[in-house]
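What you see is the complex with one protein chain gone and the rest in place.
Moving on to chain A:
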Amino acid sequence: MLTVLAPGPLTTVQDRGRPGLGGIGVGRSGAADRASAALANRLVGNDVAAAVLECTLGGLVVRAEADLLAVTTGARCPGSPVHCAPGLLRAGTVLDLGSPPSGLRTYLAVRGGVDVVPVLGSRSTDVLSGLGPAPLRAGDLLPVGRSSGPPPGVDVAPVADPPSGPLTVRLLPGPRADWLTEEALRLLGSAPWTVTADSNRVGLRLAGPVLERRLSGELPSEGLVRGALQVPPSGAPVLFLADPPVTGGYPVAGYVADDDVDRCAQLRPGQELRLRR
């Protein structure tokens, strides 16, 4: 059991999400930085499907109510003695995550996984649809599952911290690139974009040059997944992260390569993003 003493700005339970339910209007959700969440599970010897805590900009304070093997990954928070190096939290130990100097999301995994009740096969909180457990509140008691499988064999994972400076990621073709002017398409793949403050698990709102559309009119809503770069009439693109709508009515002009979406999920407001074909 883990007791939540403080959740910070936003901490949710996340696993690999609910794949395969888009047809009934349920998005995948899951950890925004999947690679960091998977690493956390691996370091404590969990199944890849185990649930972890996703903490946004530090601030999470939890108390171990039993001896727990724990690790944090992703954004490195001061106050975590177990960052990328799993260690035992003795019963009664308080883990108090400070604000990370770089990166946005920190994953806390405990051996056995966070064992809240799954909804549609997943313990993930989807902030857009409201499915899954509510975001953590002070006083919440989180059950920890039984550990199974072999004990972890890795002491330290040499992983670089998320950068605090500009990030460059791969831009792939999207289905409605032809809705933008040639100049707008060129700008999408060359201009520096700034992550704005109204970004969240749904997506990053990007500030930069206005992307002019070649076609106006309305596009019937169509399916999209994370990584989609949607261009609304304002001309300011949105990069969808973990909890996008299942379908959207604005043209998707490009996609960020799936692996790179994890890195985008570590961007903080004000940070610069560049998209390269």
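We adopt the following convention: a contact is a pair of C-beta atoms (placed from the backbone, for glycine too) under 8 Å apart; a residue touches a chain by one contact, two chains touch by 3 or more; residues count from 1.
Convention: contacts and distances are computed from a predicted model.
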{"item": "Chain not present in the shown complex, as UniProt names it (candidates \"Sensor histidine kinase inhibitor, KipI family\", \"NADH-quinone oxidoreductase subunit H\", \"Alpha-D-ribose 1-methylphosphonate 5-phosphate C-P lyase\" or \"ABC transporter ATP-binding protein\")", "value": "\"Sensor histidine kinase inhibitor, KipI family\""}
{"item": "Chain not shown: contacting residue from A:G30, A:G45, A:G59 or A:G174", "value": "A:G174"}
{"item": "Given A:L211, A:A228 or A:A265, the one touching the chain that is not displayed", "value": "A:A228"}
{"item": "Which of A:G25, A:P81 or A:G270 contacts the chain that the document leaves out", "value": "A:G25"}
{"item": "Contact footprint on chain A, counting only the chain that is left out", "value": "19-26, 119-120, 129, 131, 172-176, 220-225, 227-228, 246-247, 252, 255-259"}
